[in-house]
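With one protein chain removed, the remaining protein chains of the complex are shown where they sit.
Letters are used for the chains, namely A and B, taken in the order the chains are written, and counting of residues starts over at 1 for each.
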Amino acid sequence: MSNLDLTSLEQNAIRAVRSRQADGDSMQFWRSLEEAAAAPEFEKYLHREFPSQLAVWEDPVGRRSFLKLMAASLAFAGVTGCTRSPEEKIVPYVRSPEELVPGEPQFYATAMPRAGYGYGVLAESHMGRPTKIEGNPEHPITRGGSDAFMQASILALYDPDRSQTILHRGAIETWDVFVRAMTEEMERLRKNQGHGLRILTGTVTSPTLAAQLTDLLQALPQARWHTFESTVPESVAAGARLAFGRPVDTVLRFDQAKVVVSLDGDFLSGLAGSLKYAREFIAGRRAVSDSSAMNRLYVAECTPTITGAMADHRVAVPPSQIALLAKHILRQITPESSVAVDRELTGQPGPWLTAVIQDLREHRGASIVTTGAGQSAEVHALVHAINQSLGNVGHTVTYIDPVAVSPPQPGSGLHELVTEINVGDVQTLIILGGNPVYNAPGELNFEKLLSKVSLRLHLSDFQDETSFLCDWHIPAQHYLESWSDIRAADGTVSLVQPLIAPLYGGKSPHEILSVLAGQPTRVAHEIVHSYWQKQLSGTDFSRRWRQALHDGVIPQTAAKPVEVPFKLDLSNLVDATKKSLASDQALEIEFRPDPTVWDGEYSNNGWLQELPKPLTKITWDNVAAISPKTAERLHLSSGDLLEVTVAGRSLQTPVWIMPGQADNCVSLTFGYGRTKSGQLGTGRGSNAYSILPAGKHWFSTGTVRKLPGHHVLATTQNHHSMEGRDIVRVTTLTDVQNPPEHPAHATSHTASPQSMYAGFKYEGNAWGMVIDQTACIGCNACVVACQSENNIPVVGPEQVAVGREMHWLRIDRYYHGELDAPEVYFQPMMCVHCEEAPCEVVCPVAATVHDSEGTSNMIYNRCVGTRYCSNNCPYKVRRFNFLQFSDQTTPSLKLLRNPDVTVRSRGVMEKCSYCIQRISHARIDAKIEHLPLVPEGAVVTACQQACPTRAITFGNLANKDSEVRKLKESPLNYGVLEELKTLPRTTYLARVVNPHPNLPVPGAVPPHAPMPARPATGGKAES
Amino acid sequence: MIPDDVNGGRNANLGRAVVEPEETLRVLEPGQTYASVTDKISAIALAHQHPRSWLIGFITSSTLLMVFCYATAYVLIMGIGVWGNNVPVAWAFDIINFVWWIGIGHAGTLISAVLLLFRQEWRTSINRFAEAMTLFAVACAGLYPILHLGRPWVFYWLMPYPNTFGLWPQFRSPLIWDVFAVSTYATVSFLFWYVGLIPDFAVLRDRSKRPFSQIVYGILAMGWRGSAIHWQRYETAYLLLAGLATPLVVSVHTIVGFDFAVSIVPGWHQTLLPPYFVAGAIFSGFAMVMTLAIPLRSMYGLEDFITLHHLDNMAKVMLATGLMVGYGYLMEVFCAWYSGNQFEWYVTVNRAFGPYALCYWALIACNIFIPQLMCFRSVRHCVPALFVISLIVNIGMWLERFVIIVISLHRDYLPSAWEMYYPSVWDFAQFFGSIGLFFALLFLFVRFIPVISIFELRELVHETEGGHKP
Partner (left out) sequence: MAQIFHPGMNILAKATIFGAIFIIAGIAVAGAAFVRSPYVTQVNVVREQPVPFSHQHHVRELGLDCRYCHYGVEKSSSAGIPSTEICMGCHSQVWKDAEMLRPVRESFQNGTPLKWTRVHDLPDFVYFSHKIHVAKGVGCESCHGRVDEMPLMRRAASLHMDWCVECHRHPERAVRPKQDLFQFGVNRTTVAGVSMEPPLRAATATNFDLLDQSVADLSAPSKPGNAEELGRELVARYGIVTRQLTDCVVCHR
């Protein structure tokens, strides 16, 4: 309901804005979004009597049986009443494992596969059940950081909707029956050398799997292996082949770059190397000490991404213009280049382009030009050309042999497979992972074709769209259940080891392949182990094997850079994407993976579904993003239903008015519209794959038509302006280096706020946190990490819509400046642990209290739920269990819980605790070692540990040498709402931008009341 | 003819302004004797059948009461998530209704205690059901603080008692002050009401024909014999209780005001709140008394006892307190502007022009402009008009709490956290249900207990007879 604020009203909102901006009052715009809303809003409320009623009835809790709940609540009452505690059993080991100490967690190194590439992780295990995923510090990509997908992968393990049985044409079958059937089939195939056998996999980087496939193909020369990765279009590889005549992978080194130009390339998320890129990009940006260090980011893209949000200068251009931009850049930096610039630039990138070219010229060899997966092969080739001519290759850009193993014969994509099926060459199709029926481009019509294949086999962790069309469905293993190996984006090999036996008897692709190879008895461990026995030949194999398992990586396996001469003759490079918009109804349609559910693989993952999209803050749904101007032209408002038609195929999806979106472009995201997912994923949103053309890039033209009806979108943030309030402070690099008299970012509030009460005296540990807003890229990893660490429940879209999401840590996204090209600021916001906490004094039962180390604690078992504390919290970071949100009935989810954190029941308040369970462990250890203070690094909060860019620093303010203490002395440090004298222990570093001198400074905040700059402190702890 | 000074100090001044020789306002219409008074009033309680209006009223309110019970059961079983509350608007109908009911409760004590101490005769015929109304209003109010808890079954943790946790409640929290304020208020008002009833129970006991009611009233009368010593002790006790009750009139709503004033929420954090909460409480309380008195007097033909004079005086009190409340609204805006605090100022602007502006202006109309009609004597003497105005004021006072609580909360410090609030069907069920509870109790009271204090009325007869003799 609440999001109606933003939706129904936007028509008048935008009109209001225009008028105000005419008055030169751009600051006012964002407020108007809601205010223009106000009147109709309230009428709506009056007429539609009981809006949130819906929410309750549709709420899963509401749907559970009345009686059960009655019983439950009586039970609650009973527990708190004077009844005796129920009898519990203790079940000790019969033979206890050596290394295991009951009650203490253990960590194992393994690797999470995603889109074929490996991400090194450390998995925490409590008494044999994995409970938390962290990045592996040894791993070159993650380096201890992680992303939302890694964090949420633990929930996927315990997902009650996972496929649990082998199915043969819908009937439950046993593994043995399957093996027998396949053995017969394979005998038949061996006779005709595997004619008609096709194997379809995603990207394969696993050396063992590749070896298995090669062996199989050698044994059956007629058989063929195809690969299809739903989120890696062939344009990337094609571009490389176009440029160098051979496939190569590009590895970028952002820490070496001073100027980064992204042409529709969202390198901070979505690439296999994004975690590394984000870390290195921020490393090259955080260095505010010397001016030469901080890089400058230019972004040209269609719809705002988190990369665009980080840009010093962003320009919104339609995807089809990117090629043109690239050509102009290439032409300008190398006038001798033979590239033909066939069109003039339309739109506003003029001054932006001049600045880009100037900067690139000045930083030859220290710059990076990059583009995105969605762009055409030609653009990729052009970008390679630009980096070549800038002399970046070898410095900031290196090429390596492809990490992914590609099938021996050329032309082995999905298209070729489809053609072969069409001509009837395919009798047996083995689909190992993936869900092509859902995410093959609609134009290929894969769903229909599949029936032409006589025997279809599908290995997957869900009974998805593909499984339902296959004769055999085999449940797949989760990576925490399986033995395997996998390579990271830079080629480094990690071993995948199980932490738990398969919960549902899943199988790994290795085992399926060895069945095909006629060795049905070999298990994955044996297969992987024996493969590496050959590779790591040597006397001390077992030691190296154990070492590799322990470290999570196999040393010296990263790919070496290769020299590749640039082969392409640019003069006859045709712009394949040259398009002209016929009518004004015709728009450019852009496709991209969804920032939270990706390509639909995670559509049944509650944590990711409820994770707000970084820019729109929408949960549980996908939308068609359009620019405000286009919305005006087509008379659309957010939430209106839209029919998007591409080449005769169409889908219905709600509109979202996206400030900063390129005009006349519609951006759609994949991953929704699943028809066969779990209970969470099925039937949400619309499937963008269904209208995706089979071309090699991710945009096209199409038409839109407004449909009757309005769709309620569950958003977590409905107001987008800071109201001129001093919340996110922004300053420029130049201001930091030689501060003006009254720097905009300087603390503007009275330095020594007075209090009527005697302050609390802190001795011993004093915990504090600093969040660097220059480094936060808004990637959401911390949000999910917090959810995972602290047993935070999922509440569902209806509850999110009425403003009851439970995330302890949210990332506020503010717009600032112009309507069509706003600045975007991210601000992670969780309990800031005020030393003078307003919430604490108003709790009637002392359920939220201060401890002697300065953290503000929630004591759930004491909370009676008056919610007074939430009202009195100026940061509104407290979350209340309005209903029984935490699922205490599903058995598999009980295994997921972190045993060190209480699972909250209905009716209690909760909030960020600074991961008090981790603090407690560290404090106990320190006290046992008789240290007066917990040493630096002993406590790492979940969000801090997850952050790939190290934007969050947590530590002991009592420790002089602590990193957090140093940051608190930075002139950039300030406390949000510190004028309230809450003395927050969590403070923020002002966001530093590095604009080009010739371009306007991206919205620096209005200066405050003139006050001399002073280092803001974290409060009394060190004062 | 009553000389003005019989009415006593302040009221005389109020009186003089409007009382004109030809149309005289009396606290008791002429021709009433001890017997007639007693007959008339005791008859109501002892009568065998009652006017149809009573039956209809009772059935309607009992139906609403059922709704209340159902809604309450549902909330207890499902959790308060069935309401519309969210973060940031964590308090809504629950606390609005609480404050509203408590406010209504104020008139009773004011009338019975304060006016008694000020020797205002005109209180005599309205104090009984005003007190009853107080009790029932407080009963309704008292339910919300418990029901609005996330875990109502542990509400007793708010009381200080020696427990196995070795913990006390947190005495810095205004909610704890509430616990004491409200419970004290409930206790004292009940005692005051009951003590006042004792002689009348005795009357009913003696007049009742049926043994059952004789016994019940007999027990309730606690062996009252009306001897001189009884009367002498009785008057002392009654005055003492009046003395005890008087400070409560101010204290209770002051403390309810603290619930908000003590917090840091913009729009709540004002020293102004306690006094203008008290004024508002009396305002709404008298409005409710008026709302009840007017139908009651016509239902049972009590026009002789609840005269225009009573209505007139109550109207004046409402007028006065209404102006205080109006001043409160004015000062709120002024302080917000004068403080120069951007958050305070935004909340003020948002009240008047934000999404809920309609509520704010409705409130201004109901509580400031419409009551001004009572400046005109003609309006004050037009019973239906008074009835309508009193209803409007009741609505207005409810809206005031909505404005203070919901509109302040829904947009406070960080815009990222701003949310709209929409009540759910259960919010309304609980609200109207509590009104049902209130009226159901009230109808039972009317049925079984003298709605007007008989013995005090007889005193009044005694005093006024002097006046009526030629």
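Observations, loosely collected:
Going forward, contacts are C-beta pairs under 8 Å (C-beta built on N, C-alpha and C of every residue); 3 or more make two chains touch, one makes a residue touch a chain.
For clarity, every value in this text was computed on a predicted model and none was experimentally measured.
Touching the chain that is not shown, out of A:Val553, A:Ala958 or A:Val993: A:Ala958 (per the contact rule at the top).
Within the full complex, the residue among A:Thr370, A:Asn392, A:Asn664 or A:Thr855 touching the omitted chain is A:Thr855. The residue touching the chain not shown here, chosen from A:Gly394, A:Pro932 or A:Pro1000, is A:Pro932.
Residue positions on subunit B in contact with the hidden chain: 162-167, 205-206, 211, 214-215, 218, 222-223, in rising order.
Considering the complete assembly, subunit A touches the hidden chain via residues 82-85, 87-96, 101-104, 762-764, 766, 849, 851-853, 855, 857, 859-862, 900-902, 913, 916-917, 920, 924, 927-933, 958-961, 1022.
Keep this in mind: only the chains that are shown with their structure count from here on.
Mean C-alpha positions place subunit A and subunit B at a centre distance of 56 Å.
Remark: subunit A residues 1-2, 4-5, 34-35, 37-39, 41-42, 45-46, 49-53, 55-56, 59, 61-62, 66, 69-70, 73, 76-77, 80-81, 717-725, 727, 799, 802-804, 810, 812-814, 827, 829, 838, 841-846, 862-868, 870-872, 874-876, 878-884, 906-909, 976-977, 980 touch subunit B in the complex.
Remark: subunit B residues 76-82, 84-91, 148-151, 153-155, 157-158, 167-170, 172-176, 179, 259, 262-265, 342, 346, 353-358, 409, 411-420, 422-426, 428 touch subunit A in the complex.
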